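The structure under discussion appears below in the form of structure tokens.
The complex is shown incomplete by one protein chain, all other protein chains being positioned as in the whole.
Every chain is named by a letter (A, B and C) in the order it is written, and numbering of its residues begins at 1.
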Amino acid sequence: MTESLTLDIVAGKMKEFGNAEQVRKNRIRITTPPDRVHEAIRMIQAIFGFDRLITISAVDNGRTLELVYHLTGPHRMVVSIAVELPRDQPAIPTTSDILPSAAIYERQIHDLFGIQFPGHPRLTKIILNEDWPQDEFPLRKDWEPHADTFYGGIRKERI
Amino acid sequence: MPILSTAVSGRRGSDMPEVVVSIGPHHPALKEPVNFKVVVDGEKIVRLELDLSYNHRGIEKAAEQRDFVRVLPLMERVCGICSHAHSTAFAKGIEEIMQLEIPPRAQYIRTIIAELERMHSHLLWLGVAAHLIGFNTLFMWTWRDREAVQDTVEEMSGNRVHYGMNEVGGVRRDLTPAQVTAALGRLPNLEERINKYVDMVNYEETMLIRFRGVGKLSKEEALRYGTVGPTARASGVDYDIRKDDPYLAYADAPWSVVTDTNGDVYGRTRVRIWEAQESLKIIRYCLENLPEGPIRVPAPKHAPKGEILSRYEAPRGELAHFIRTNGTDKVERVDIRTPTLANWTSVAMCLVNQNIADIPVIVAAIDPCLSCTSRITLLDKRTKRTDIISFDDLSRRMCSRDHGQE
Amino acid sequence: MSVLREMFENLLSRPITILYPKEKVPVPGAFRGRVAITDEKCIGCSKCSLVCPAQAITMVEGQREVEFKGKNLTRKKRPQVKLYKCIRCGLCERHCPTGAIYLKNELSCSGTDREMVVT
Partner (left out) sequence: MNMPDPIYGLIYIFIFPGFLFLFAYALFLAFLDRKIAARMQQRVGPPFFQPFADFIKMLGKEVIDPAGVDRAIFDAAPLVALAAVITAYLYVPIIGNSPFAFQGDLVVVLYLMSLPTLVLFLLGWLSRNIFSAIGGIRSVTQLFIYEVPFFLALLTPAMMAGTWSISGIVLWQQKNMWFVFLQPISFVIALIGLQAKLERTPFDIPEAETEIVAGPWTELTGRRLAIMDLAIDVSMVVGSALIAALFLGGPMIPWAVTPIWLEGVIGFFLFLAKTLAVLLILSSIEVATGRIRIDQLNDIGWKYIAGASIVQVGIVLVMNYLWGSA
């Protein structure tokens, strides 16, 4: 276990990507614009040795879609890189080329929130069945099942 | 996924269509619905496609519509084996957002249940792994000894699977001195059995021959593919949330992170059974040093606005609940990243170039919990033709080739 | 060969499994089993139906004179549990102010009647 990181070090190095804040002990959150996420992750990997992606969380907060990349490393510090995406046509470059384990989370988010990840090798249905209707993203707040749509599996009137 | 193409060895110069063995969603080796389309060459796996979407239940959506009292039973039902893990991870996150200080007795009780759960999960896994290699005796024995753990949990919580011990602010049931004594009374016997299994895992030839060198994952790969839990620790990655980010009573109890350098199924088996030994230590410590005091604090109905990444070391690995609240009595979003989901990438990687006979063992080695996961992965970028071929094609192919061992 | 030794030891000892319907396992006292309601104690506050995660509890007509904290009240409704919707989580027991609804340590059997209710 190496030296634990403090907010000051991380904030200093990552200043150009956005402001960092200490959410709680050993959690740091950096808010950054969408187009810089790739760069920020590569930077944080290179400087601090963050070698593992815990997860990518997606949140629909009603106005925008938020993505939070949680990374950790040998110093056992969790750095969360948060971005906000517009609700219409949300897209963000994939990180699966630098973080292989991100591919599976990105596909999941693509399914449930409809966020596009340009550059992703295979962005097909992962969590929903193949015959799930296009353009319906069940974890968005405004999603309502339609009575006349077939969602695959069991018809709605039988749910 | 681009990573796969490097690992796939080219087929040995034949234009024959590839044989696709479709395993699952109903198959005796699989305890839960999952589908593998395994492309094989003789008995060797060329690559595989996983399809895990058979029981998506929309729990994350359902959780957004329930208040904090009613969401905990739902969280428990994410998974049967690690039910306490999910409900504790969630309760822990909500409590942190609410800034509640949980009484130490509640912390200890949660720890006891969590470690009992880990122990029963690991014993169950050992049994399943033994069953998958046809060693049914060990399967029966581990499950027999697992009953002792289950009985303890049942006595404490009232149920064998869905313990229902957690609520926001503490635990629901207290441990009576009689229960503590009974639980402590069961431990020596259990310890003896677990030590026996440690011996068996290390020296039993019939297991060594099937587990050694199967599904190997180096430390770099384990990190790269984001593996968690015993799978990662078997490859020498000493990530354990209980040490890295101590919660409950893990900071007090004497225990150490178990790692192994083998990185194969054998290593994962050893890590799991050693972890069961560590669990015993924690349980004994917690039962003996159970602090007095209340078991819960009153929790407010509403949680303030906030977000938290609640990490928990479930039996299968790191479980992460990302919780966002919005000031009401419901969560705005709970994003559950289960350990199995994190481990799938590595499974797909280590299956390549192994034998068909090893599929169940390798898949089981991460202790997959599909009811937690329920996702699809289709791991190949290359557009090679992989139709499910007709039987005639198969027989023609098989007749035309030498079917000796390769 | 510890396996061989244990095998032959087991061969001579009693089996650990039981023939279920003939022999019964002891059920611990704290077991969360079939739900039961003591109608005399119920004050009709409908807390149980609010916390039930499976929404198995509905409040039905059941007027009755009840006593709660020394006061005499008239309750309007009483709970009714759909037994096969109940997941036996015990939240109703935990939140009941009078202890009228509780879980017995009796196994809740499977059945074919989906509409079976406990009142």
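Following the convention adopted for this analysis, contacts are C-beta pairs under 8 Å (C-beta built on N, C-alpha and C of every residue); 3 or more make two chains touch, one makes a residue touch a chain.
Not measured: the values here are computed from a predicted model.
Although one chain is omitted from the display, it touches the following shown chains in the full assembly: B, C. The omitted chain makes contact with just one of the residues B:Y54, B:Y108, B:W141 or B:W344: B:W141. Annotation: of B:L132, B:A299 or B:V347, B:L132 touches the absent chain (contact as defined above). Touching the omitted chain from chain B are residues 19, 21-22, 27-29, 43, 130-138, 140-141, 144, 206-207, 209-210, 355-360, 391, 394-395, 398, 403-405.
Contact residues of chain C toward the unshown chain are 1, 3-4, 7-8, 10-11, 13, 15-19.
Heads up, the rule we're going with is that only the chains that are shown with their structure count from here on.
Chain contacts here run in a simple line, from one end chain through to the other with no loop closing.
Taking each chain's centre as the mean of its CA atoms, A is the chain most distant from chain C. Separating the centre of chain B from that of chain C, both taken as means of CA atoms, is a distance of 30 Å. In chain B, no residue touches two or more other chains. Residue positions of chain A touching 2 or more other chains: there are none. Residues of chain A that touch chain B in their complex: 23-24, 26-27, 51-55, 57-61, 68, 70, 72, 76, 78, 80, 96-97, 99-101, 103-105, 107-108, 112, 121-122, 124-129, 138-139. Those residues of chain C whose C-beta lies close enough to touch chain B in the complex are 2-3, 6-7, 16, 28, 30-32, 51-54, 87-91, 94-95, 103.
Across the complex, chain A is touched by residues 1-3, 53, 56, 58, 60-61, 96, 223-226, 239, 244-245, 307-309, 311, 318, 320, 322, 324, 326, 332-333, 335, 337, 341-342, 344-345, 374-378, 380-381 of chain B.
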